[in-house]
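Right, I'll just put the structure down here and ask away after.
Missing here is one protein chain; the remaining ones are kept as they sit in the complex.
Letters A and B mark the chains in the order given here, with residues in each chain numbered from 1 onward.
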Amino acid sequence: MINLKSFMARQDVLALLILAALLFVVMPMSMDIFRLNLIGKYLTYAFVAIGLVLCWGKGGILSLGQGVFFGLGGYCMAMYLKLESSTPEATAIQSTPGIPDFMDWNQITELPWFWEPFNSLTFTLVAILVVPALFAFIIGAAMFKRRVGGVYFAIITQAIAAILTILIIGQQGYTGGVNGITDLRTLKGWDIRSDDAKYVLYFLNGALLLGVLVLCQFVLKSKLGRLLVALRDKEDRVRFSGYDVANFKIFVFCFAAVLSAIGGAMFTLQVGFMSPSFVGIVPSIEMVIFCAVGGRLSIFGAVYGTLLVNWAKTTFSETFPELWLFGLGALFIAVVLVFPNGLSGLYRSYLAPHVDRWIFRKPPEGGSSGADPLDTPAFEPEPAARPAE
Amino acid sequence: MFADYTWTELGSIFAMQGFAGLILFSVFVLMALGLAIIFGQMGVINMAHGEFMILGAYVTYLCSNFVEAFVPALFGVYFFFAMILAFFTAGALGALVEWSMIRHLYRRPLDTLLATWGLSLILQQAYRSIFGAREVGVTLPDWLLGSVPLTDIIEIPINGIFVMVLTLVIAVSVYFLMFRSRTGMQSRAVVQNRVMAGAVGINTEKVDRMTFALGCGIAGVAGSAFTMIGSTGPTAGQLYIVDTFLIVVFGGAASLLGTIASSFAISQAQSTMEFFLSGSMAKVLTLLTVVGILMLRPEGLFSAKIRR
Partner (left out) sequence: MNTVTNNTDFLLAIENLTVSFDGFKAVNDLNLYVDENEIHVIIGPNGAGKTTVLDLICGRTKATDGSIKFRNRELTEMREHEIVREGVGRKFQNPSIYEDLTVFENLELSFPRGRSVWGALSFQRDAEVTGRVREIAEMVFLDTLLDMQAALLSHGQKQWLEIGMLLIQDPELLMLDEPVAGMSVSERKQTAKLLNEITKGRSVMVVEHDMKFVEDIAHRVTVLHQGKILSEGSMAKVQSDPKVIDVYLGH
């Protein structure tokens, strides 16, 4: 049995409790179900952002294609739900009853083979985890074994996001095209559009998120977490310490992919549809900014970053649609130039010392008080000054 | 899939698609040249490259309107002024961006990527606010309209030929500028060894700024040329950015010749396939092939052997 204390320091437990209270008490009590559902939707992006903390913040591997995995998870879920709501009775008016409506519109007369297994919920749930993991494994193995990294990896994952979007939009008959898979109604007969269902799904989503946070905390506090940081800094040194570097990168990339897919599946359930607009280049890179605003090195920061940016997006684009893109653009620039450690960086430098003092009655330590060395900035270090010869 | 066509028909199809491919090739080369300098030579990921191009297009659009309204006598040749103006406008904006953002980020390439993405959003919204969301087109002078018949089925549009000639001229000038002139040599020296270049008396900051501005300026010219064959909208730049990056990476980031070769391969593959498949499938297949090849051969087509 792994001892919980060994990877959850008091600060982490506190952070988890605060987040739990916020998600399970404060939010549900202060918002109507419409707003709460919106928060639930934002939180599904947080899964992606948390994955990016591990992959990019800690490991230095920037994927600009996380939307692909979000989409794969979401589409798997959507395919199941769509099939459930496309019973021959419900689709009797179609020329081929019993297949999803968009297939019928596109003159498809038979359910394609890859849709067949999605009649089973068990298969679907397994697929949500396995399909993205497999896909990430293929990409990761191909690239990391050949030591492709850094910007090349970013560009290629971005291209993959573009390709998948074009493919989904182009193959309307099989994918629902640009509209995506819409009009999802029930899960095993349970109406997911009702208010009750939305409450249940919100809490399920929140619980999953907390579970994922604990899991990630475990990974980060294990030696693997420190290895990721080491890899980001001196890949060769890790390699020449006897580690097969590519395997670690593949692992963290697949792990982040699976997290994104869980987020995608929860998105489909809560929002009731899935479309290519959550797969492509733009959503993928926006997910990176959620992570960056949270502080790229902190998994809790990623959750708050996601909430903050999405809340801002909703508020601004409702009131000043013109200004929102300016704001988002400025955010990208600011988070890189002005506060590269994001919210969690601000918290650590201004609030953490006080919190530590008040709550844990710990005298402030000299210098780097409470700062976890793993959470130091992700900059490539300045070149070591050559000593005078 | 070829069965339905006769040989002569197939021949003309390939010729026509080949020509369409050549225009696409020119556009790719123009866009990729600027990026090959900024990314290939400086290692900076400029996600706003497409927006610099669109800036050139809007400058040309403004010029065309201005000349048409105030000095119609010069309308036949406004295009050349417009191109020069586009070069300097985009270049100036490039220098400004380098000074305010990029120079702080030379050691953090992934962060440049995010920052320039932010810049691209801002520029897009600015274009939308200023010029509106609708696409705009320029009026071409008469001599650029029409086409030259080659055989009775194959016709070649004049503006297409003009763009190709333009591409050739620009590519050759860039080659001479980067590889034969003192400026180019300095810029490559800075890229290869910043400290050393600084030590031998090159003003590295100035060279960085000039190189970046040059890359952006070329994007501006590309945008200007772009107006001759298509209309311009605020988000038109983003449509091409992925292709352009793939081209540069596929060609082998540091090689100008590679950039041109890969532009050629990609544009021809795409336009030929487009005739037989739907446009989107042609694009998917092309990009997939490129990504597949890059996974097997990450250094691209033409690569320089360098010490790790």
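Quick note on the criterion: a residue touches a chain if its C-beta (ideal position, glycine included) is under 8 Å from a C-beta of that chain, and two chains touch if they have at least 3 such contacts.
Since we're looking at a predicted model, the values are computed, not measured.
Colleague: Just one of A:Ile50, A:Val229 or A:Val309 touches the chain that is missing; which is it?
Modeller: A:Val229
Colleague: Write down which of A:Lys41, A:Arg185 or A:Arg239 is the residue touching the left-out chain.
Modeller: In the full complex, the listed residue that touches the missing chain is A:Arg239.
Colleague: May I ask which residue of A:Phe47, A:Phe118 or A:Phe251 touches the chain that does not appear here?
Modeller: Only one of A:Phe47, A:Phe118 or A:Phe251 touches the chain omitted from view, namely A:Phe251.
Colleague: Please give every residue of subunit A in contact with the chain that is not shown.
Modeller: Residues in contact with the chain left out: 219, 222-224, 226-227, 229-230, 232-234, 236-245, 247-248, 251, 368, 373-374, 376, 381, 384-387, 389.
Just so we're on the same page, only the chains that are shown with their structure count from here on.
Colleague: Just curious, how far off is subunit B from subunit A if you go by their C-alpha centres, in Å?
Modeller: From the centre of subunit A to the centre of subunit B is 33 Å.
Colleague: Given the complex with subunit B, which residues does subunit A contribute to the contact?
Modeller: 56, 60, 62, 64, 139, 142-143, 146-148, 150-152, 154-156, 158-160, 162-163, 166-167, 169-170, 281, 285, 288-289, 292, 322, 325-326, 328-333, 335-337, 340, 379-380, 382
Colleague: Contact residues on subunit B for subunit A in the complex?
Modeller: Subunit B reaches subunit A through residues 43, 45, 101, 104-105, 107-115, 117-122, 124-126, 128-129, 238, 242, 245-246, 249, 278, 280-281, 283-284, 287-288, 290-291, 294-296, 298.
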